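Taking it in order: structure first as structure tokens, then the write-up.
Of the protein chains in this complex, all but one are displayed in their positions.
We call the chains A, B and C, going by the order they appear; numbering starts again at 1 in every chain.
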Amino acid sequence: MSDLRFLDIAIFLPLAGALLIAFLPRSNANLARWAALIVTLATFAVSIGVLVDFEASLGGFQLGSEAVWIKDWGISYITGVDGISLWMVMLTTFLMPLGVLASWSIGERPKAYFALLLALETGMLGVFSSLDLFLFYLFWEVTLVPMYFLIGMWGYGRRIYAAMKFFLFTLVGSLLMLVAIMFMYFATEPNSFSLTDMLATELSSGTQRWLFLGFFASFAVKVPLVPFHTWLPDAHTEAPTAGSVMLAGVLLKMGAYGLLRFAIPLFPDAARYFVPLIIALATIGIVYGAVVAIVQKDLKRLIAYSSVAHLGFVVLGMFVGTVQGMSGGILQMVSHGLSTGALFMLVGMLYERRHTRQIADFGGLGKTIPIFSGIFLFVVLSSIGLPGLNGFVGEFLVLLGTFLNYRWWVVPAAFGVVLAAIYLLWAYQRVFQGPVTDEANARIADVNSREVAMLAPLLVLIVAIGVYPKPFLDRINPAACRVVIQLDPDADCSRIEGVVAPRAHEEDE
Amino acid sequence: MTLEMVVFGVTFVVALGSSLAMVFARNAVHAALFLVIAQVALAVTFLLQGAYFVAALQIIVYAGAIMVLFLFVIMLLGVDKRDALIEPLPAQRPLAVGLGALLAAEVIYIVFKGIDLVGDAGGEAITALNRDPGNVLAVARVLFSRYLLPFEATSILLVVAVVGVMVLTRRISDVADLQTPEDLPAGAPVKEIAV
Amino acid sequence: MSEVPPGFYLALAGLMFTIGAVGALVRRNAIVIFMFVELMLNAVNLAFVTFARMRGNLDGQVLVFFVLVVAAAEVVVGLAIIVSIFRRRASADVDDVNLLKW
Partner (left out) sequence: MDLSASLIPGPDYMGLTATIILWPLGTALFLLLFGKRLSTFKVGGREIPWAGVIAVLTLLRSFVAAVAMFVDIVGVELAEGAVGHGGANVENARTFTVHMFDWMQVGGFAVGADFLIDQLSVVLALVVTGVGTLIALYSIGYMHHDPRFHRYFAYLSLFASAMLMLIFGDNLLVTFVGWEGVGLCSYLLIGFWFERPAAATAAKKAFIVNRIGDFSFLLGMFLLVAAVGSLKIEDINAAASGGQISGGIATIAALLLFGGAVGKSAQIPLYVWLPDAMEGPTPASALIHAATMVTAGVYMVARMGPVFLASEGDLALTVVAWVGALTALWAALIACTEYDIKRVLAYSTVSQLGYMFLANGLGAFSGGIFHLITHAFFKALMFMGAGSVMHALANETDMRKMGGLRKVMPITGATFLLGWLAISGIVPFAGFWSKDAILAAAWEQGEYALWGIGLFTALLTAYYMSRLYLRVFEGPLKHDPDVHPHESPWTMWVPLAVLGGLSVVGGAINLPWDLRLEHFLTPVLGEFEVPHGATAWILAGVALCVAVSGIALARFLFLTQRGAELRARLVTGSWLDKLLTASRNKFKVDEVYEATIQRPGHRFAMFSAYKVDAKGIDGVVNGAGALVAWLSDGVRRLQSGYVRNYAALFLLGVVVLLSALILRVGPLG
């Protein structure tokens, strides 16, 4: 264990980088690009330090620091990671350099762009490592602002509409959460925002339910759960590539992460009470997102709806009360970040070449750009959960975990896997297969080395998680188990509790 | 029925009458003159209440200086013809009159119901001050001691007002002489001067 | 000294203030509107003087002094604005200046 506070360095390094970029000369756009790339790579390197220092065997949070910030108001700077947030942090730092690479061709105000991107990274890392609710809320809102500008200034088409929608949706949700946080603050004796202090606060179950709904409003919008999802297709579609990647890869996970880090532990009774509702919403999301994705005409929109479906799996796994579901859900977050991130990058590359995202404008690309289409197919397969690739492990564990406690819900949820094949393969067919009908499609270039450089790490990880998820699961499991026990004190992580076990029978009644 | 009562009564009628006459005067010059009458009437009420210095100011500054300024501007702009009495804004007049009536009723109500809250020291205290050290000196003492800072602030206000007026009334041609398109380097934007 | 109750003076001030307000609303000539504003300020001055008498100190009279200064500054600036507008539009009608809306 090293003495360096890797985690805190990782959180604030991008912010420092953003300031640095702000002071770079405006005339040289390349400087800003390289600075952003170097800073994000350095952050990734620092986060590797976090990963190395992380002791899988230790319970609870580690590697963080604690300092009083505003004493009179009970606000502290408390950070730390457990097996869940560790991977979220890693995912963020990993995707960020790729996002910078994907933005290499941003021509308009590159300085501001990259500074905002880096500020976004600090916000995201802060969200995943804060253990003080004030700090958490601060970082939570910090992510909102850069994203708003990234969509609103560097987006496409209806970017203003999309940015406003994104902003308002999330803000409405998070204001409700703020109210709940404030309530918690005053309910905690002595008044404190620290998660540990708040966890010690006893609340009546009626109060818990209201507060849970306050948190849930914020997180459900962010995840997003149907029917709070309609900001997502617009935001994803209009955002610049890196924005879409970050949005799908990390920002959505903040919602799911918030649910399991705050909503469940703080209000376990309420969480239990709302489990049927949330499972229903998640399952509806899986099927609904997939069904809607089938008929989308815009590639990015299609992927956005696939995110709705995939995040449905994540939330489903978190609330079924089995460690399989929980771990699977968390792994699915990582997987989804990788495969959907890759998909958005690929669509971004297509857009750079053809300046369109309409599926109908393509066709027969498999012949003109074989390598690109091969990579695309590979990522599509990962997204539809082909065993051996990353998507399968998470989905399988989520569905298994669901089945163990709620056997009927698994039927529509598992059918989502079939639907995923339908919408993605149909889209693949329309874009890459068939004859080349448009002259413009015949002339486009295959992937270049920069694009290969940014896709290769993703592809390697997609296979790695699919084939050997053990390093991930070994770190996730203990943390997941703790959350499961918070949700259901009777749960036993070492047992498979199933339909033949008597306990589950009672629950099914 | 003392003399003071009588004087007040006359002043009351003159002040209100000339104010009302202002409202109905179609000529701006007439309105200005009615305002002068009202101000003089007010000066009388000041005198009645022992505010001699203020009464003098009222006559000199208001009725004298400010009203002359008004008349000067009226003449300068040549708007001393009769104003049209048509009201283009619907509901403006009834609204104004209605609200005015309400306001008057409320003020009268408050005055007569709430006068006791203030407490009446009677005119004796002022009379005593006017006798010793005298009204002007007493006012000056208060003004230059307790109200020194606001007093100095008013000087700033006046300076700013003077500068503002100069900026506002400067003619466009004065500026245009300084900055013509020909003098500027090619491609530089011609600065719009708002007047 | 005085037999006239202060309420009468205040009532006079209130009525004059009201007339000034109504006049400012119904007239369209900017200069006349300014006159009504002056009238309202004068009414307030009367109230100040009356309050000074009621309270038996000179603070009210000093405030009249300040009102006077403000009125002077306001008139000067206001009239300058009117002159500027008149130069542009050849009109002192406030209803002609209505572009700043919606």
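The working rule: contacts are C-beta pairs under 8 Å (C-beta built on N, C-alpha and C of every residue); 3 or more make two chains touch, one makes a residue touch a chain.
All values reported here derive from a predicted model rather than from experimental measurement.
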Chains in view touching the one left out: A, B, C
Absent-chain contact - pick from A:A242, A:M349, A:V417 or A:I462: A:V417
Touching residues (missing chain, whole complex) on chain A: 165, 169, 227, 229-231, 288, 291-292, 294-296, 322-324, 327-328, 364, 366-367, 374, 381, 386-388, 392-393, 396-397, 399-400, 403-404, 407, 410-411, 414-415, 417-418, 421-422, 425-426, 429, 432-436, 467-470, 473-474, 477, 480-481, 493-496, 498-501, 504
Residues in chain C touching the chain absent from view: 21, 24-25, 28, 33, 94-95, 97-102
Footprint left on chain B by the chain that the document does not show: 89, 92, 95-96, 99-100, 102-103, 106-107, 109-110, 113-117
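To be clear about the criterion, only the chains that are shown with their structure count from here on.
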Averaged-CA centre spacing for the pair chain C and chain B, given as whole angstrom: 4
Chain A and chain B, separation of their C-alpha mean positions in angstrom: 67
Complex interface listing, chain C residues touching chain B: 1-4, 6-12, 14-23, 25-29, 31-32, 34-36, 38-39, 42-43, 45-46, 49-59, 61-62, 64-66, 68-77, 79-84, 86-88, 92, 95
Chain B residues within the chain C interface of the complex: 2, 4-5, 8, 12, 15-16, 19-20, 22-23, 28, 31-32, 35, 38-39, 42, 45-46, 48-51, 53-54, 57-58, 61-62, 65-66, 69-70, 73-74, 76-77, 79, 83-84, 87-89, 92-93, 95-97, 99-100, 103-104, 107-108, 111-112, 115, 118-127, 129, 138-139, 142-143, 146-147, 150, 154, 157-158, 160-162, 164-165, 168-169, 171, 195
